[in-house]
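Step one of this worksheet: look at the structure below.
Removed: one protein chain of the complex. Kept in place: all other protein chains.
Per-chain numbering from 1; labels A, B and C assigned in written order.
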Amino acid sequence: MTDAEAKDHKTAGTAPTAAKAQKAAATNGKPVIEPVKLRRRVIWAMIWGFVAANAFMIMRFFFPRTLFEPKSIFTVGTPPDFGLGVDTRFQQAYRIWVVRKPERLFVIYARCTHLGCTPDWKESENKFKCPCHGSGYDSDGINFEGPAPRPMDRAHVELNAQGQIVVDVNRLYTCERGKPCHFDDEGAYLVV
Amino acid sequence: MDWHQLWEIAAAPDNIPIVALLFLVPFYTWYGLRQALENDRLLARLESDPQMAKTHHRKTFPFKPGWPREVHVWPYLMRIEFLAAIIVTFILMVWSITLNAPLEEPANPNLTMNPAKAPWYFLGLQEMLVYFDPWIAGVLMPTLIIIGLMVIPYIDANPLGNGYYTFRQRRIAILSFCFGFLGLWVLMIIIGTFIRGPGWMWFWPGQTWDHNRLVFEVNRDLHQTFPFNYLVPNHWIPVALFGGTVLALYYLAAGYLVHRLMTGNEFTRKIYKRMSLLQYLTIQFFFVTMVGLPVKIALRLLLRIKYVWVTPWFNV
Amino acid sequence: MAEENKQKPNNQQEKKALTALLDQTKEQAKALKQRAVEEAKTYAEPEKTQLYRSIFRVKHDDQPRNRALSVLSNVFFHLHPAKINRDAVRYAYTWGMGGITFYVFLVLTVTGVLLMFYYHPTKVQAFRDILYLEHDVPFGKLLRNMHRWGAHLMVITVWLHMFRVFLTGSYKTPREFNWSIGVILLVLTLLLSFTGYLLPDDQLGFWAITVGTSMARATPLLGHEGPFGPQLGMTPYNDVRFALLGGSIVDANALLRSYIWHCIALPLVAAVFMGVHFWRVRKDGGISGPAPVVMESEVKEPRPGPTPVIMKPSGMRES
Partner (left out) sequence: MPEEPVHDDPIVSQSMSGPLLVASLLLMVSLAWALYDEFVGLRPWKSYQEQFVHLYTQYLEKTTTEQAAAEQALRGSSAFRQIEQRLKEAEEAVAPQVSAIDSEVSLLDRRIAILTDLFATARGEVTAVIYRAETTSSEARRKRLLEQAERIKRGPFEARLPVPDGTLERVKYNYDELDTEYNRLKARKSSLMAERVKLLEHATALRKERDAYIQEHLVGLTEQQMRALLRKMETFDIEIKQIHIVQTDLVDRCESCHLGIREPLTLTAADLGGEKAFASHPTPDLLRVHDPERFGCSPCHGGNGRAVASVIQAHGRYKHWLWPLYARENVQAGCQSCHARDMVLEHAEVLNRGKELYRLRGCIGCHRFEGFDDERERLQAARQRIRDLQTQKAEDQLEIDRSIRAGDRAATNEEAQRFYARAENLRVASSGIDAEIEQLRLRTRDLLLEEKVIGPNLKEIRLKLHRDWIPVWITNPHEFRSTTKMPRFRLEKDEVQAIAAFLWQAAIPGELPRQPRGNAARGRELVETRGCLACHALGEGENAVGGDFAANLSRVGEKANYEYLVRWIANPRQRTRPYCPLEKRDLTPEDYAKHALPFRFDRENAVCPNDGEELRVEHMTVMPILRLTPEEVRDIATFLMTQRRQDPSSYAAADYMEDPGLVERGKSLVRNYGCAGCHEIAGLEEEGRIGTDLTAEGAKPIERLDFALLTHDAKREDWYDHKGFFERKLSNPAVFDQGKVKEPLERLRMPKPNITPSDITALTTFLLGSVEPGYGFPADYIYRPTDRRRDIQAGWWVVTKYNCMGCHQIRIGQPSVLMTLPAYQTPEGKEKLPPSLVGAGARLNPEWLAKFLANPALSETDIHRNGVRSYLEVRMPTFGFTVGEIQTLVRFFGALSAQAQPYIPPTLEPLTDREMVMARQLFTHPAAPCLRCHATGNPVHDRTVNAPNFLLAKERLKPDWTRRWLLDPASIMPGTAMPSGLFRQEGDHWVFSGPHPESFRGYRGDHAELLVRYLFQITPEEQRRLVGQLASAAGSPNAPAREVARSVVKSH
């Protein structure tokens, strides 16, 4: 007897008919069981379906539709707000530095490429210094000392219709040694 | 007739269970009693016909010789439980989809809800607050109810009706339980939900729940009511004594009636004989106390009597 | 090998040996394939596999023995006996209320645990968390509703269960004690529902709890408004209500306390008592009926003299 049939018995007893009764008589009283297979399969399918659906619901339950975390896309004012050099205004709020070079403006994502600490901007030495393992970056965020493997990543920047700078720290531009450098990609900087 | 009001109450999400109760309780009462009466009829037949009594399988359910007296739990019971589970789940889902669990204004201690009602299953007790001091309604009664329920098996000396529905063999037991469960518990809840409006005032169904409604009620203590106000000097000692006596009298009188009930016919006497003294007294106490509630309620609602027994420390 | 043969293409013997070798390997491959196929066939009947047996231990066909075993050997099912009174499966007798209550309790546990993932029992957040559940959390609303309505449903089913048990006199010997446990479970159910009431921290819950707990003020001796309470030095700050609320008013502490009671303390206690309840059901001889009716005439005379309740169950047929 197959597994399926065994299951069938759990859900429903036998469904006798006159014919069955005779047959039973014929085969020395032993009942021949002919369950309504399709119906039972359907039922089980539905039950397991329901359970599966519930599993899915519970999974989904753990991913709320909104969060109250700081935004990863935000505006930081207009280009004229930034003088030449490194601007640390938004380090606290968004963990970025806005760097204004003579001809372009870009945003460095303040995360050391070594182990992800947040470096500090040392105005006097004109460099970023990582407190964790002493990686040093120049004002462009290019590493020149310490264990950092590559320059600090840069965040995506663009101007919106109101002319404000929109930063997106979800889209980072890297410049790894030996790999093509993305710092000059469209969106990695703004021309000012 | 203010149908809108009625609908408002009935449709309030938190009252749905009570509405359900309105249908479920009567149904199951009927369902159970029907079984009981069938069994009683069977019993009657058996008693009238000793021959049958010997052979009969003594159930109202059909039985043929050769049929197994016991069946496998798997699948015969399992499948029913399974079915039940599915149906309950279905009911619960539909209920939850169609009706939202209530969520009102953020809690605000400075703004009292009117009426402020306890969860529905405690409304019986809240209703009791009208007739009794909080320490009775809120503390003593629940305790007594719990204890009372717990001792039932130990005070019910009737060996019959164990494991089958019957009315004839357990008249007193069933009646008194129904009195307690249906009359004092479920009914009170229904009153608390549908009848008690703003200010915990009594609104007949279909009466508009008016926050500004004014009613005139003067509740006097028993000893102040005519003619006692002449008899009882207005000092706490005589007052307390008077109330105490009245209460004592009630217990005696009611106790006597209960006794008559318990020794009403020869069957009950038989059971009475089986009782130990302790059992007897416990039954008396709980029975009389239980009956005391409607008495007090009646006194309050009909005769506007506030307290029977007034002492400086507590009132009854 | 192949390489060798490349190096010396013109050597005959080598060739032969090689072909032989090739055939041999072919043979082996075929054999392997055969074996694989056969083994694969056996998986058509998973219940024969070692894995399956290790899990289910018994073969499930409807041999009476196995039917019994399938119940006995399953941790979830073995609450039941292997066999029961043929008529006990009739809804007309049990109303199924006990089972349903238990099932609803399980549902409540699951939904409750899930809700705990989003709920903070603090004055600031509680209410917002409910809004969050209702508007942002997928299925949050559904879960919350199921939990709430489930709680109400449970109260109802518990009552009906009690009602049934009384009507069938199932509390009688030998099930007296289990009835008492049942009563305790009833109380626990009410308390569970009651403590949950406050958690959304809205007007409804707040005032329900205020009204509910204010009765505790009047506890004799222990409440500051109860008889002899004041005489015993009870104030709003040291009486039983204070112990319940953790304050003289329903506030942050009350919220936290009812949370703990609702989510941890009471469920644990209830679970323990349920365990006992079910266990006793089995030990007291399964569910009470439907038993054959007994005629008055068949009631045995008790032995003369009073029969103390505590010692011997009063006049029950020893059969």
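The rule is short, and it goes like this: a contact is a pair of C-beta atoms (placed from the backbone, for glycine too) under 8 Å apart; a residue touches a chain by one contact, two chains touch by 3 or more.
Bear in mind the structure is a predicted one, so any value in this text is a computation, not a measurement.
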Of C:E134, C:D251 or C:D284, the one touching the omitted chain in the full complex: C:E134
Contact with the hidden chain (one of B:A20, B:L33, B:A53 or B:I80): B:I80
Touch list for chain A against the chain that is not drawn: 11-16, 20-21, 24, 29-31, 36, 39-40, 42-43, 46-47, 49-50, 53, 57, 65-66, 68, 70, 101-103, 138, 142-146, 158-162, 177
Missing-partner contacts on chain B, residue numbers: 4-5, 62, 64, 66-71, 76, 79-80, 82-83, 86-87, 89-90, 93-94, 97, 103-106, 111, 114, 208, 210-212
Contact footprint on chain C, counting only the chain that is left out: 64, 86-87, 89-90, 124, 128, 131-132, 134-136, 138-139, 141-142, 202-203
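Methods note: only the chains that are shown with their structure count from here on.
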Whole-Å gap between the CA centroids of chain A and chain B: 58
Chain B-chain C separation of Cα centroids, rounded to whole Å: 29
Chain A-chain C separation of Cα centroids, rounded to whole Å: 37
Per-residue overlap in chain C, given as positions that touch at least 2 other chains: 70, 142
Touching two or more other chains - residue numbers and ranges from chain B: 74-76, 78
Residues of chain B touching chain C in the complex: 14, 16-17, 20-21, 24-25, 28-29, 31-33, 35-36, 39, 42-43, 46-47, 53, 57-59, 61, 63, 67-78, 80-81, 84-85, 88-89, 91-93, 95-97, 99-109, 111-113, 116-122, 125-126, 129, 133-135, 137-140, 146, 149-150, 152-166, 169-170, 173-174, 177, 181, 267, 270, 273-279, 313-314
Interfacial residue positions of chain C with respect to chain A in the complex: 45-47, 59-62, 70, 114, 117-118, 132, 136-140, 142-143
Chain C - residues contacting chain B, complex: 64, 67-68, 70-71, 77, 80-93, 95-96, 99-100, 103-104, 107, 127, 130-131, 134, 141-142, 144-150, 152-153, 155-156, 159-160, 162-164, 166-173, 175-177, 179-180, 183-184, 186-187, 190, 193-194, 197, 200-208, 210-212, 214-220, 223, 225-228, 231, 249-250, 288-297, 299, 302, 306-309, 314-317
